[in-house]
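For this view, one protein chain was removed and the others were kept in their places.
First chain written, first letter: the chains are A and B, and each begins at residue 1.
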Amino acid sequence: MKVVYNITDNIISSLGFTTDENMASISQGRSGIELHTDEFCIPEYFQASLVAHEKLDDYFRRFADVSRYTFFERMIILSVYEAASRTNVDLSSPETLFIISTTKGNVYLLDPEHTHEFDIERVNLWSSANEIASFFKNQNTPVVVSQACISGVSAILAAKMYLESGEYKHVVVTGGDMLSKFIVSGFQSFKALSPHRCKPFDALRDGLSLGEGAATIILGIDNEDYLPSDSISIKAGATSNDANHISGPSRTGEGLYRAIMNTMKGDDASGLAFINAHGTATVYNDEMEAIALSRAGLEHVPVTSLKGYIGHTLGAAGLIETIISSHSLLNGQLINCLGFTSLGVSKNIQVITEPRRFEADECLKMVSGFGGCNAVVLLKKYS
Amino acid sequence: MDELILELKQEIIKVLNLQGVKPEDIDNDAPLFGDGLGLDSIDALELIVLLEKNYGIKLEDPGKGREIFGSINIFAKYISENRKK
Partner (left out) sequence: MGLIINKYCSITPHKVCVDGLKIFDINDQQSLEKSLVQTYRNLELEYPKFFKMDNLSKLAILASECLLKNTELYKIADKGNVALVLSNASSSLVTDSNYHLTIDDPKNYFPSPSLFVYTLPNITIGEICIKHKIYGENIFFVSEHPDASALYVYVNELFERTNTEYCIAGWVECNVNTYEAFLLLVGKGSNGDTFDVKTIDNLYNTK
């Protein structure tokens, strides 16, 4: 049977510019979320996980012209460049497709402070995506997935479809989001931001912490008998809408529950080592996830959220968190849910409080977002 | 107070895009949320903006909105007691 598998990956976040740097920081319990009192000309302070701009540009300058690309594009290009440096996949091949996941791309260019910096056409997601694909001399029209906070997982599932169709040999799934006045003020208007570092699933949780970043997964397709050892495959996945409200999570977890059931397709949960939840630490999101897990009969599976380490990285979240989950599967170590102390949801889910070993070889990654959207992906380790 | 109540109703209809609703359709004592006007959580957030923009009242705890938006009468009373502009 042919399976879609992860050839290599990269994460750019406040915790580092490679997957290894991010994994190391997480295993040390580091959080990149900090208080920002005078950022983006926003009157109210906020907590967020920001990428080190100058350090990123120092790296970027080694292989490209900083002035030609927006910060959003620089994060993504560096991410793809770093990932590609560890494989011989030909990114310029007609058999390689770029899929780019983002919620807001270069929306900061609408700010009168920044409008003059680039041709305003670059605010279009397709235009920015063309710049990124062209940088790697890829001739195919890049596919852009923009689906709020599920964009990253949606993009991975779309990549799986395009690979299974036989049209492409490799898909570079990349994406990201940069924080700006636009995004931070919007979440503040929703009263969605916590004054503290976020506390996923905790009794005292009071909102999310935003983050920025980019990530890349280069996917290939091959017969499962020929996979390189220690490969992670994208075994299954599904999306479903709550069909309930455009901003409030469903009280019954309807869409997420259906996405889980369509992903598991009747498989029992015995192969699941853990579930990497969305866990934004808003009151309603975490409760909704707990309800969906309970309805799906998964209350007993260890669950974690990575938001306490890197914040909610929006269009990058599904990618970054799928990559971290993959590496967690490979190294056999559960990641504790940073910021969590005592259970604050109505179902008795098993939130991970300390890193410990496990044996199973599958995990679920879940995401949910504005518009009532939900997506789930099932990852499997091949030893 | 009657003037404030009318002004408030007109503003609510405008900022919440309540198509076909006239000020006299809104009962002063009826709950603003729930079945009546079909308002939802985004409307509540937009009313918090209205409070700050029109009356200079900054609501730190969005949970408090639920009490204040109990009815037009409660809403108007809260504004007249707390307004800064």
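To be clear about the criterion, a contact is a pair of C-beta atoms (placed from the backbone, for glycine too) under 8 Å apart; a residue touches a chain by one contact, two chains touch by 3 or more.
Fair warning: this is a prediction, and the values are worked out from it, not measured in the lab.
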(message) Which candidate, A:46, A:136 or A:162, sits in contact with the chain we can't see?
(response) A:162
(message) Touching the hidden chain in the complete assembly: which of A:96, A:138, A:154 or A:174 does that?
(response) A:154
(message) So one chain is hidden, and I want to know which residue out of A:181, A:196 or A:347 touches that hidden chain in the complete assembly.
(response) A:181
(message) Using the document's contact rule, name the residues of chain B that touch the chain not shown here.
(response) 15-20, 38, 42-43, 45-46, 49, 52-53
(request) Over the whole complex, note the residues of chain A touching the chain we left out. (result) 41, 43, 103-105, 107, 110-112, 123-127, 129-130, 141, 143-148, 154, 157-158, 161-162, 164-165, 167, 181-182, 185-186, 188-190, 238-247, 254-255, 258, 262, 369-373
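Operating definition for what follows: only the chains that are shown with their structure count from here on.
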(request) Compute the distance, rounded to whole Å, between the mean C-alpha positions of chain A and chain B. (result) 38
(message) Considering only the defined contacts, which chain A positions touch chain B in the complex?
(response) 189-191, 245-248
(request) Show which residues of chain B lie in contact with chain A when the two form their complex. (result) 40-42, 45, 48-49, 62
